[in-house]
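Excluded from the complex is one protein chain; the other protein chains are retained at their positions.
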Amino acid sequence: MSNERFLTGCSAAAQAAKMAEVEVICSYPIRPYTAIMMELAKMVANGELDAEFVHGEGEHAQLSVVLGASAAGARAYTGSAGVGVTYAGELYSPVAGGRYPLQMAIADRTLDPPGDFGSEHTDAMTFRDQGWLLGWACSPQEVFDNTLMNYRIGEDHRVMLPQMVCQDGYFISHIPDKVVLPEMSQVKEFLPPYNPPHPLHPERPVSHGPQIRPDQGAPMDAQRAAVFLEVPAVIREATADFNRIFGRKYDPFIEKHKMEDAEIAFFIMGAHSNTCRNTVDELRKKGVKAGMVRLRWVRPWPTHALAEAFAGVKAVASVETSTSYGGAMRGGNLVHELRASLYDLPDKERPLVTSFMAGLGGETIWLHDFEFMAKKLLNMIAEKRTSRYVYWIGFEAEGGKK
Amino acid sequence: MKAFDYRKQNLEPIKTFKSAPREEMYVPGHRTCAGCGPAENYKLVAKAAGRNTIFIGPTGCMYVANSSYLCTPYAVNWIHAQITNGGAVASGIEAAFKVLARKGKYNGAFPNIIVMAGDGGTVDIGLQAASAMMYRGHDVLFICYDNESYANTGIQTSPTTPYGAATTFTPPGKMIPEGKKLFPKDPPQLFIGGHPLLKYVATTTVAHPRDLMNKVRKALNQDGPAFLHMLAPCPKGWVFDESLTNEMARLAVETGMWSLYEWENGEYKYSHIPKNYKPVSEYMKHQGRFKHLKEEHIAKMQAFVDEKIRKIKAAAKPVEAAPVAPHRKK
Partner (left out) sequence: MKKNLPEFGKIVVPKERAVPFGAVTPAPESCQLLFMTGNWRQKRPVIDDKKCTRCLTCYMVCPDACWTFNEEEDRMQWNPSFCKGCQLCTHECPSEALTATPELDFEGGVVRLAKPF
């Protein structure tokens, strides 16, 4: 009954968008996400997908076009990478605050300067505070699955938020892997049609977005924050449904690998988690009690799930493939929220935490890099302290990279 | 393949004030200045367009002043856009209605989709989106209400601010006696001829309500994009008594500062060419934004307008065969 193919992350995203029957697509080319749009263009051209394929004049326009389309009641889809994501910057808050549940596919790319095609998570992470749902896949299958799940969650009337569905550029976007495509009947069972409460319909006129009163600035923010208190329940429901209908086994927020009795653990997101998982298995063979937690959702951040997962672990390495120049740890930006999540654990259960800058500029993170990280974690346990906030793989005096 | 029928309406011309639809789609109750030209404009556009309309309102006076304090004066659908993206948001709405109609999710007559952008939102920060929308051929009417400044933020210069106008970014002073040194962009001329699917462009003013309403209807009847450039004098920014808004618009036409024309399928049709143009000083003397100018500056303005008038008169005549240049003697 199922349809097994070998697809890149880009192809998987396009297939999922097609099965989600997206109605307005706005394209603009930028490496490495362009292939998603190229495939959708073909589908529209040969009649496989009845959608308006709008050639946006830039990424800022892409977000604007899909905002309008979503307001008018159409399921809208767009995407970008790197500086394209930052160019659209003005629109993220208006889209989220306006509660337009459109989807943006992001295949990560390091930000300029200068042009660098390698994957870093910084592009999408830069906008994590604008009120979107945000998460990362670690395989083309998960890209496909996340596309459908995000529409389901985002368009739920308890949520009504736009979603960024992210995948590492090149590693996921361009390397094919096995993807099981479902039947349309399964998709229709999982994903109801888009049904916004106040579309721009000539017979039911409304005003979208007048200026609010001066005393409403704070309530506007508070109300936007309040939605995120509801989102986790919807994520749990939708993931359970997804697993049931499509036969998968996703944990709603985080993937836990060999965490039951882990003493050291990696905290990681995206493509490099695959190498990390392998390293954990290798370390286990050598008798090291290693584990991995892979983050699937950055927004909403699974604070409690992470605290529970890491409680009792002795030392944790946050693997950072994004930059936060001048930040608290002088490294990446996952570790800040990780430490915040673990801060309130009882003393005996709170792990030591350090971070490792790795995979920047689209570099491969090698198995031996993760082994280097594991060694550092074991040292921390021996010394009973975190001596460093951050290590830069390949740029440490003592090496750590071939 | 048979083209899908999106059920576009056909709007009839308005012959008299009496026969114009009485219903207001831009209703009383907005924070625009007394005598606001753009507001007068909006009312006429909304009246001509009627109920089956969706307005897109990029940030500007016609956003902020109209929608202050969580209420709007639009009896029809309206959505805020950024000042940067009126054309793009409108494109998305139009695309949505097209696909929803094809899929049977929308069964009404295709709505009028109208962007009401200021001059900044049309030819400055909004230029990219406006041009792209016209290039893509969306069935959208892009209207520029031109009050010749970024008025909403307190009167700053925009690309349509006239030479010599005082604004808070072009204040006259010892080093820059004229205030604004630059001559303005010409919005219709930016769009005419370079966008293959744009077939109708016209100019009008608030002082010519029948002309304005009929151009709106003609533009809406186009099967594709259209652009209207409307002069909307601003009592606050131009510094004149608020009862003289229409007077200023009339004087603009009578002095040649503004021309009334249509460009349709490649041909210019002038709605009105004054037999004898009044000197520009007749227009400028009523407006405080020009009061710092000296003779030499007014002369420069007159020269600029004279050149415009010359071009108009040349374009309005039938084109004769170009004279053959004599052979160069070697």
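Residue numbering begins at 1 within each chain, and the chains themselves are lettered A and B in the order written.
Going forward, contacts are C-beta pairs under 8 Å (C-beta built on N, C-alpha and C of every residue); 3 or more make two chains touch, one makes a residue touch a chain.
As the structure is a computational prediction, the values presented were derived from the model and not from experiment.
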Partners of the unshown chain among those that are drawn
A, B
Contacting the left-out chain: of A:G58, A:G79 or A:G209, that is A:G209
Which is it among A:M38, A:I175 or A:A311 that touches the chain not included here?
A:A311
Chain A residues touching the omitted chain (full complex):
97-100, 160, 197-198, 205-210, 212, 215-216, 218-220, 222-223, 225-226, 229, 303-304, 307-308, 311, 344-346, 349
Sites on chain B contacted by the missing partner chain, in the whole complex:
17-18, 20, 22, 24, 26-32, 34-37, 39-40, 42-44, 68-78, 209, 242-247
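Following the convention adopted for this analysis, only the chains that are shown with their structure count from here on.
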Could you put a whole-Å number on the gap between the CA centroids of chain A and chain B?
43
Across the complex, what residues on chain B touch chain A?
51-54, 56, 63-64, 66-72, 74-82, 84-85, 88-100, 102-103, 105-106, 108-109, 111, 128-129, 131-132, 136
Would you tell me which residues of chain A are touching chain B in their complex?
23-24, 26, 50-52, 54-58, 60-61, 64-74, 76, 90-91, 94, 200-203, 205-213, 216
